[in-house]
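Structure first, commentary second.
One protein chain omitted, others in place.
Naming follows writing order (A and B), and every chain is counted from residue 1.
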Amino acid sequence: MATRIDVNGLTAYYGKFKAVADVNLTIEPKNVTAFIGPSGCGKSTVLRTLNRMHEVLPGARVEGRVLLDGEDLYGAGMDPVNVRRTVGMVFQRPNPFPTMSIYENVIAGLKLNGVRKKALLDERVEESLRGANLWEEVKDRLGRPGAGLSGGQQQRLCIARAIAVEPQVLLMDEPCSALDPISTLAIEDLITKLKSSFTIVIVTHNMQQASRVSDATAFFSLEKTGDPGRLVEFDKTSKIFSNPTEKRTEDYVSGRFG
Amino acid sequence: MTTATVSGPAVDGTADRLGLRGQSLPRWVPLAVAAGAVVVSLLIYLLTPVDSEIQIVLMAAVVFVIAMTAISTAVEGGRRARDRFATTLVYTAFLLAVIPLVAVLVSVISKGVGRLDADFFTHSMNGIGARDVGGGIYHAIIGTVEQVLLASVLAVPFGLLVAIYLVEYGRGRISRMISFFVDVLTGLPSIIAGLFILAFWVLALDQGFSGFAGALALAVLMIPTVVRSAEEMLKLVPNELREAGYALGVPQWRTILRVVVPTALPGIVTGVMLAVARVAGETAPVLLTVFGTNLINSNPFSGEQSSLPLYIYSQAGQPQQFAVDRAWSAALVLIIIIMVLNLIARLFAGRNRLK
Partner (left out) sequence: MTTEPDSSADAAEPRGAASATAPPTDPPPAGGPAAASSGKARVGVADLIFKNLTRTAGIGLLALIAVIATFLVLRATDALSANTGNFLTTEEWFPNASPPKFGVAATLYGTVVSAAVAMIIAVPVAVGIALFITVYAPRQLSSILGYIVDLLAAVPSVVYGLWGLIVLAPHMKGIQLWLNDYFGWIPLFDADSVGRSLFVASVVLAIMILPIVAALSREVFLQVPIAHREAALALGATRWEMIRVAVLPYGKPGVISASMLGLGRAMGETIAVALVLPASFNISEHILSPAGNTIAANVANGWGEANDIGRGALIASGLVLFIVTMIVNILARAIVARRREFSGSAA
């Protein structure tokens, strides 16, 4: 199933401000690709261009192409709503809908797509929660508010919510940065498991995490504040962390910078 | 990584295997439909006995919504059509609401400027009947200014003290009761405030009608607003500031008065100005307690006074054109005063560093 993403000459703006310039990379299907780099270099921005969430912000726009199995997301006739259903997203802070129960949170996306049959919904809820390694912990309290869970559980609930609509790609923006080490480990395990079904892109500040979970790593950086961020190096994770081509990458991954 | 060719041969761009495409209407369509709706309803206006502008506008809105929904259902279908329907409704609601609200302002300005001459500001209604031209709002302005100032002098310190009690000391049943009754007062219809003061001050204590009685009624209306806004602002003052005060050995009352209140002050002033702006436009409580007069009475503590809202009410109630003209001009003056008060409130809100 999962899908390949080709990013060609991507430049993203916030109003007049050019946040990232000329990014080219290819994200392989059923792989975990990590985005690393110093704060403000545009990792989140690039990630959000991959499912057209960037343009949701007022004044934000994108140049260049993002091909999903050869189809340009930004081409004519593309529907951002369908794009976002195909390319799911998990955010930095867990954000379950506060007015919904655990069950309702998981089926939120399905309901939007018109799935109404109770049996099918029940099945999907269990499947998604199992997929997110959360089922055993919440199966007895599906009717309770999603916001009543712990931070780590909430984040897994958000992952369950994202995979319930069966996307092709899962984007994760620092999914563990608000979590404790144990919950972080649980999410990392989950990512490793999920990559058998999804193409995964993850932004992280944690070098160990990048080297633990990812197959390929993209290192972004920027010359100085005010300049647009750029992709410095993109390669297999093992290569980036052991023997990068660029001096700047080496400085960064070895902790001499940022 | 070598299994990267799952997607097989390059997918034909038009196949849309992932279902990313969607039909969507060009951006000019809503504008064109809106124009069409206006034309259709104008035609109806010309060809049928419908003769009210309100109907034409409503009809255009209905035609627009129906046409957009039909077109969108046909072209975009399903969820997109529902989204379009919501968008159409929101835009229509907005435009429909703008019409009367703008009409109010336009009426007040266009009908109000007529009498905005020096006479209007410097004369009272002494000896002027409804059929007479001339007359002014001097007595009404004096009344409004005095009543609102007096009300503020009563309500602001009192409300501030209550707010300080609730935030800094309050706990337990009493503060909960106070808080509850502040809420009750917030929802109090303004005419009830007038009746309160009427029954208590004017009738029971036999103090008679006066500007001060009006100020009391307005103060009752101001207090909850002042308490609530001051309370919100005081709560926003970071606790570290208080603790810093105690760590230096400054007594609590001085910390509150010298550190906490000044920090919250811009926000409190904003709340006070908004409360002042609100009571300056109140008619009903003033009607019951100040009574109204055509003469200049600059002593708020004895005898009937006038006030701008009261003036508008009494002039508007008379069927003569000169009286109505005076009402419009007074309304314009009142709105300008209230806008200025609001602007001042905004200025202070801009200075607010909390939140």
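By our rule, a contact is a pair of C-beta atoms (placed from the backbone, for glycine too) under 8 Å apart; a residue touches a chain by one contact, two chains touch by 3 or more.
What you are looking at is a predicted structure, and each value in this text was computed from that prediction instead of being measured.
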Item to check | Selected residue (touches chain absent from view) among B:G214, B:G267, B:G281 or B:P300 | outcome: B:G281
Item to check | Of B:L18, B:A67, B:I142 or B:V162, the one touching the omitted chain in the full complex | outcome: B:V162
Checklist outcome for this item: Interface residues of subunit B toward the undisplayed chain are 50-55, 58, 79-80, 82-83, 85-87, 89-94, 96-97, 100-101, 103-105, 107-108, 158, 161-162, 164-172, 174-192, 195-200, 203-204, 220, 223, 228, 231, 235, 239, 242-243, 246-247, 249, 251-257, 260, 274, 277-278, 280-284, 287-288, 309, 312-313, 316-317, 324, 327-328, 331, 334-335, 338-339, 342, 346
Checklist entry - Can you list where subunit A touches the absent chain? => result 51, 53, 56, 58-59, 81-82, 84-86, 88-89, 91, 93, 95-100, 108-109, 112-113, 145, 147-148, 158, 161-162, 165
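Note that in this section only the chains that are shown with their structure count from here on.
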Checklist entry - If you average the CA atoms of subunit A and of subunit B, how many Å lie between those two points? => result 44
Checklist outcome for this item: Touching subunit B in the complex, subunit A uses residues 1-4, 28-31, 68-71, 73, 75, 77-79, 81-83, 86, 112, 114, 168, 215-216, 236
Next on the checklist: Touching residues of subunit B toward subunit A in the complex: what are they?
Outcome noted: 1, 3-4, 6-7, 10-11, 13, 16-24, 78-80
